[in-house]
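What follows is a structure written as structure tokens; I'll ask about it next.
As you look at this complex, bear in mind that one protein chain is not there, while each of the others sits in place.
Chain lettering (A, B and C) follows the sequence in which the chains are written, and residue indices restart at 1 in each chain.
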Amino acid sequence: MTEALVVTGTNLGVVISLALIAGGVIWLLVRSLKGKEVERRVIFGFVLIAVSAPILFPITFHEQISPVVKAVFDKIESLPAGSTVAISFDFDPAMAPEVQPMANAFTRHCFAKGHKVVFLSIWATGQSLLTSTLDTVVRREFPEKRERIDWVNLGYKAGNQGVLNVIVSDLRKMYPTDVNAVPLDSIPMLAEVKAFRDLSLILAVGGGFPGPKEWVLYVGDPGNVPIAAGAAAVTAPQLYPYYPRQLIGILGGIKSAAEYESAMVDKYPQFDSVDKPGLRMMGPQTLAHMVIMMFIIIGNIVFFRSKRMRSQL
Amino acid sequence: MRRQLPFILVFAFGLFMIFQYFVPHESSERAYEFLLDWTTIIGIFALAVGIWSLVSVTIEKIKLRKPAWQYSFFTLAGLFLMILFGFTAKVDGHWGFHFYTSEGLQNPMFRSFFDYILTPIQATMFSMLAFFIASAAYRAFRARNVLATLLLIAALIMMMRFNPFLGPVGPLFEKTANWLLNVPSLAANRAIIIGIGLGMVATALKVILGIERGYMGK
Amino acid sequence: MLFRVAIAFACLFIIAGVAGQPAGDTALAVQQTIAPVTSLIATNHEYDNGTGIDLIWVPSIDDRLAPSRVTGYEVWRSVVGGSGSRIAELPAGANKFTDEQCSRESTYVYSVVAISVAGNAVSISTAPIQPAREWINLHRLNLLAIAFLVSAAVIYFIQSARSGKKLFVRKIAGLDAVDDAIGRATEMGRPILFIPGIQDMDDVQTIAAITILGRVSRVVADYDTKIKMPVSRSLVMTAARETIKASYMAAGRPDAYNDDMVSYVTDEQFGYVAAVDGIMVREKPATCFYLGAFFAESLILAETGNSVGAIQIAGTAMPAQIPFFVAACDFALIGEELFAASAYLSNEPKQLGSLKGQDVGKAVALVVIVVGTMAATIGSAWDVTFMNQLWSALKVVFQTN
Partner (left out) sequence: MESGLMHHVALWLAAFLTLGIFSFLYRDNTWYKVCEAIFVGISAGYWFVAYFWDNLYTKFWVGVWVTPMADRPDDWYVLYVGAALGILMLLRLVPKVGWISRWPLAFIVGATAGLYLVTYFASNVMLQIEDTVRPIFGAENDAPIYEIIGNIVVAVGTFTGLIYFFFSKEHRGAFGRAAKVGIFFLMITFGASFGYTVMSRMSLLIGRMDFLFSDWLKLIK
């Protein structure tokens, strides 16, 4: 599967850092064969190199899209152009590195297909992250899309699942206006959207409480609306029980974001030039994982060596 | 009385909270809301006691020139500046102390301290986990016995699941990993969660009945 | 004349309001092509605070004959003496709805409109209904009964233990190490660090941790070891000081107790961790206890503790953090073992009795899982009526709402 290894940006930096890691590992292997423990600072150093090198000298892999992710991609693809889709930003800055790339990719995909997008957040901290997506993706890449005609920002509402419970049957009761205090009734794209159950799809991006699970329980199930989740890796396993009946698909962690970005580029080559944080972060991820696995192997070698040495004594 | 009253309170409020769960009547819901409000109101007074303890410990450290006493100035400065900013605001064009409107939260210095000092340190502290998870893996995942070996294998499968260098066996790892998460993990987590639930119930019951009194110094 | 016209109009408006259709639409409905829903009945929503009304009806005959003809249903509500409004839109095939936004003071009339492309059909309105409120939620009776059963088992075994009945409790790995670990700290002349999690006293895990602290500090007081306890909640500080003070009193050395043993740091999760990490590397505790509710900081603490060579005993009921304690600490109490530990360490019969009660709860769970799974499997695979009945009975008993 050499095609999975499309290393873009091959340069001296990549080679040097890989050589550094490989050389270090060999040195440690030799040492560990003598039964010597590795100091933790050495491990820290390796993690540091494994993470920093691919950031400075990007290594990107082509990601095979997995079925749970593909389900979301296909759903957005199959909706007729002009459908109304909601993207909810239910996360905080700590979770953002993992899930914001998903929100950005969803936004890009929806606009590329000509869908109308409703942005909102049920996390107080989601508001500013939502604004950053509007600035970096919507306004920069899609200047032709007009606010309140092609997309609308509803902003944040406090009340957790209580908000969801209401908007599933009546949007205006919770959100009489959008974030700029424009009454929803005067927003053309929302003329047909009386409630969230009128939407074609809801993309719930988040990972805490309230998050995708609450979207399923309070909106997806009662309103019979398809819901897809973009979740932090830690919370994704808890969403699997809802797939595929209550959640049409799940993106879990940066790996899924990278897969989605790969799929986007395959289908829409014009997005090859935009920032793809998911793919960009997979280089450091892969290297870091490999370094940890190396250390587990080294640790076991040390362990078995010292056990044998002890039994010889 | 002095000894018994706290346990009477524990018993009374504990019992009330249990029964209110089964009473949909509005007076029960109203009382429930008030009790929760009380706990949050008490919380800020308790926090004041905590801050007092922090301040007195820090000042004593400086007074007695305990080891590393110099750093205590940073703590005190940070604490007082933050509280100062949090209660000062520009209202009607004048800067002043405000204890009756939450304008202080919008104070630009308060926000900057939060955004440029608190947030980066928080994020960095959190990200140190990346290093620690590596060193913990090195130490812990050794095939000492059957249990440790199971731990090790499950962790390795998880980490292998998206390694692009595996070639055609990659998806196999992905499938196994998903199976591990959805089947054995689901089962074990259920057992853990049911156990925790029962442990909580028994402990809460002991607290309400006054059998568990350790937290009151008894 | 004018008066009559006014009355006629008023009647028309009321009818329109109740039916929920503007006057114009009523005209449209005349040339209706679909049948309305029938047998519309409104009943009080049971066991609530007088805010809900249940509606049930038989869908339009056209909905059943030609599924795509009816596109959906609308539920209209009017307060008697007031105007009507649409309160819900439902998909085709719907046959019930619960209005949860009622007021106990009002009386309501409902109607359901079947929607189709060709036209709408309005049902006959329900009889006026006023929601009622109840004092007890009987839907939760099953929960009350089972919780009562488990609680009764706990209390029964506590009583029987008190009356002198000997109870067996299995060894819990790690707990026997507590005394040794404290002894080690004493020999090395280094302090003991006790971290009660980062949640407040309103978390039962913290209470369990403080109970264990009672036992640990008793040994500490006897051995004259130093104990250090930075906390992230001030209420925990209060409770911990009381506990340690009581232990020193019990050991007959109240003068050796000092409030500085417990200190408040900050409520901030990582601010607290930064400070505890600093304490660890500077004071080099010989033994660290991490007992209570932990989040992401579990591994930061355990790894730092390991780097200073401390023996570490941890326990938490946060499922997500147990793996890290298991991997990085010398002894880890898994979930329920944390709660068991406080009873086990106290070695008081009444405390041990509660463990037996918990086991009764688990036994019930085991029996239900085995019987239920068998009933569900046999019932659905071979269509055995009795098994299916048993399965649904268990479902009813264990459902929560």
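Just so we're on the same page, contacts are C-beta pairs under 8 Å (C-beta built on N, C-alpha and C of every residue); 3 or more make two chains touch, one makes a residue touch a chain.
Since the model is a prediction, treat every value here as computed from it, not as a measurement.
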**Asked** Taking the complete complex into account, which shown chains does the hidden chain touch?
**Response** A, B, C
**Item:** Touching the absent chain when the full complex is considered, from C:Phe194, C:Phe289 or C:Phe324
**Value:** C:Phe324
**Asked** So that we can see where the missing chain sits, which residues of subunit B does it touch?
**Response** 2, 5-7, 9-18, 21, 30, 34-35, 37-52, 54, 68, 71-83, 85-87, 100, 102, 104-105, 110, 112-118, 120-121, 123-131, 133, 137, 141, 146-148, 150-159, 162, 177, 179-198, 200-201, 203-205, 207-208, 215-216
**Where the unshown chain meets subunit A, residue by residue** = 41, 44, 47, 51-52, 55-56, 58, 94, 96-98, 232-234, 237, 253-255, 281, 284-285, 288-289, 292
**Contacts of subunit C with the absent chain, listed as residue ranges** = 143, 146-147, 150, 167-170, 172, 200-204, 207, 235, 238-239, 242, 265-268, 270-271, 274-275, 277-278, 281-282, 320, 322-324, 326-327, 334-337, 340, 344, 355-356, 358-359, 361-362, 365-366, 368-370, 372-373, 376-377, 379-381, 391, 394-395, 398-400
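One rule holds for everything that comes next: only the chains that are shown with their structure count from here on.
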**Request:** Please report how many Å separate the Cα centroid of subunit B from that of subunit C, as a whole number.
**Result:** 18
**Asked** If you average the Cα atoms of subunit A and of subunit C to get two centres, how far apart are those centres in Å?
**Response** 29
**Prompt:** How many angstrom between the C-alpha centroids of subunit B and subunit A?
**Reply:** 25
**Prompt:** By residue number and range, which residues of subunit A touch two or more other chains?
**Reply:** 40
**Request:** List, in ascending order, every residue of subunit B touching at least 2 other chains.
**Result:** 122, 126, 133, 135, 137, 139, 141
**Item:** List of subunit A residues in touch with subunit B within their complex
**Value:** 1, 4-5, 38, 40, 43-44, 46-48, 51, 61, 63-64, 66, 93-94, 237, 240-241, 255, 285-286, 288-293, 295-296, 298-300, 303-304
**Item:** Contact footprint of subunit A on subunit B as seen in their complex
**Value:** 119, 122-123, 126, 130-131, 133-135, 137-139, 141-144, 152, 155-156, 159-160, 162-165, 167-168, 170-171, 174, 178, 181-182, 185-186
**Asked** Hey, which residues of subunit B end up touching subunit C in the complex?
**Response** 21-26, 29, 39, 43, 46-51, 53-54, 57, 67-68, 118, 121-122, 125-126, 128-129, 132-133, 135-137, 139-141, 151, 189, 192-196, 198-207, 209, 211-212, 214-218
